[in-house]
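Selected chains only, in their assembly positions.
Labels run A and B following the written order; every chain starts at residue 1.
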Amino acid sequence: MSGNSLGKLFSVTNFGESHGPAIGAVIDGCPPGLELSEADIQAELDRRRPGTSRHVTQRREPDTVEILSGVFEGVTTGTPIGLLIRNTDARSKDYRNIADTFRPGHADFSYFKKYGIRDPRGGGRSSARLTAPTVAAGAIARKWLAREHGVRIRGYMSQLGPIPIPFETWDEVPRNPFFAPNAAIVPQLEAFMDDLRRAGDSIGARIEVIAQGVPPGWGEPLYDRLDADIAHAMMGLNAVKGVSIGSGFDCVTMRGSEQGDEQGPDGFMSNHAGGVLGGISSGQDLKVSLAVKPTSSIRIERRSINRAGDPVTVQTLGRHDPCVAIRATPIVEALLGIVLMDHALRHRGQCGRGA
Amino acid sequence: MSGNSLGKLFSVTNFGESHGPAIGAVIDGCPPGLELSEADIQAELDRRRPGTSRHVTQRREPDTVEILSGVFEGVTTGTPIGLLIRNTDARSKDYRNIADTFRPGHADFSYFKKYGIRDPRGGGRSSARLTAPTVAAGAIARKWLAREHGVRIRGYMSQLGPIPIPFETWDEVPRNPFFAPNAAIVPQLEAFMDDLRRAGDSIGARIEVIAQGVPPGWGEPLYDRLDADIAHAMMGLNAVKGVSIGSGFDCVTMRGSEQGDEQGPDGFMSNHAGGVLGGISSGQDLKVSLAVKPTSSIRIERRSINRAGDPVTVQTLGRHDPCVAIRATPIVEALLGIVLMDHALRHRGQCGRGA
């Protein structure tokens, strides 16, 4: 299978460009009998939608999803689920000024080198807009995982640039535009973003995502370990430059007597492993952490080259997220959902009843 | 395809257990016409072999590889390359004492939960021994990449527990058992390891791996980005808990005006991206960093449970690496080679001449 499909049994094939007629996905392998409506999917799309606060891109896309197939009388049939989202606010003219140059840190250079073709309309295929179909597919996975296994997947921002965001409560996450689990810090985040926007710059951030209720036994070592497939899905998201599980990079300085989670009759006594042992879920909370780089499209003038290789300066106007990580939380939840669902089905296929 | 294969066109299928009759791999999709002998592979196997210093497991495995197929008169034929490595120093009795208990932080718990079967012989399938066939497959990929594209892949240890290892020179890497690029620090590393061994404990570490000469254009976004597939391969390696590309987790605190690599007629002016833009290689050095957790099998007594769920204490004797990361460098080089080769072929398949 070519590179725009994610998952082996629960398989999501994504298509579309930022400023083409439409984007969408085909989800193949969904079990039959799952109650599913457009509203189930729309709720998740609305969480990642642009234009919902002054801290994200002002592009106004309703991102209305249409289910084209795979659902009959409100229930999945087991056949492929076609999802369609029309692009409505595509202002290609915004991108004319960059059609012949390459933005520093942007995919337009490497896409051109690969394909010999340049689609400058809003980043074309490399746009973060293409995460919308992923979110839609993830909504289906998450609904099934919740119903069949009681799995709950939630993410939050744990750091915005230099500002760590201490975890206080899940309740706060949906109440602010940053998905920050901490009400007290929100004014500081807003002030930081306002300054940044005025400066025409962008910033990185860190996102955590956790799945609770994952039963032990999911994952296929050697190579398709659960954590390996999670890393694949997460590193495949725009702007992600690092992925870690459990104690992650902190384990570099840890001793085995500290890092290895002890266990008693009542369960594990710590969770440095982050819910995965040897590539297979252990039954503990699955804990994933992501580093998201700052947006490359910024107003500040930067040095680059044009197609001819001549030096130019580039300043990206248009409408961009100054911190792509702000809208990343629903996406990483969706990605984790897709990976878990795929492995749930794979485990059930091989090992039967255990699933 | 089930989970023990890595790569779509250059595809490595791994089999074996630590203390079974043999381990090995089948490499399918290798281009014909590559000069290949067992010596090419053996050289890489010898770099990861146990028992080469007092700082690694004392298991004495010659790890002699036999090419069973796919090579005729010293040249690959394009048909599957079967590789066989017999296990010779398998002391199953060392593991009898742990057959009924689960080591904290070890995969034996999750494997048992998944399969309902317990193979306690040296960790069975979850043993780091199974990285040997990966190294063997990687040797083939690296030879082809070097010949066809001049790609050079090298790794080193950049931190051992609390001790950062500043990069001095590649020349030093093969001269010490740690793959440390710095002669001056080796005595400190040795002293640290001697203390650790006496304490019966283990330690984490950090490994860097770099590929030079990768042409721009490899990688298949959306989902099978080059960095995504690298993350998959690396996180699929035993004990790896974190993977990052380029500036990695440092990009959390960086601004776009700093992180986005500027470009001039003579090339890029920095490499925060780590050689990948939008999931496609940019032509810069590919830079990957890994967090490796401490070995879970330690002599220090720890709390766990047995199969019946009763509390027990576990002390792992046998022969174990106190720092699995010490032997990880040749493995991560191999993994990077496999991923790059797979994408080289995939790119050539889709885009033709560009490869």
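Here is the rule we use: a contact is a pair of C-beta atoms (placed from the backbone, for glycine too) under 8 Å apart; a residue touches a chain by one contact, two chains touch by 3 or more.
Remember, it's a predicted structure, so these values are computed and weren't measured experimentally.
Sequence-identical chains make up the whole complex; the displayed set comprises 2, and the total in this structure is 4 copies.
Heads up, the rule we're going with is that only the chains that are shown with their structure count from here on.
Taking the mean of the C-alpha atoms as each chain's centre, subunit A and subunit B sit 26 Å apart.
Put simply, subunit B touches subunit A in their complex at residues 1-6, 8, 12, 14, 102-111, 113-116, 125-126, 130, 134, 159, 161-162, 196, 201-206, 216-225, 227-236, 238, 241-265, 269, 272-274, 276-283, 291-298, 300, 302-305, 309-311, 346-347, 350-351, 354.
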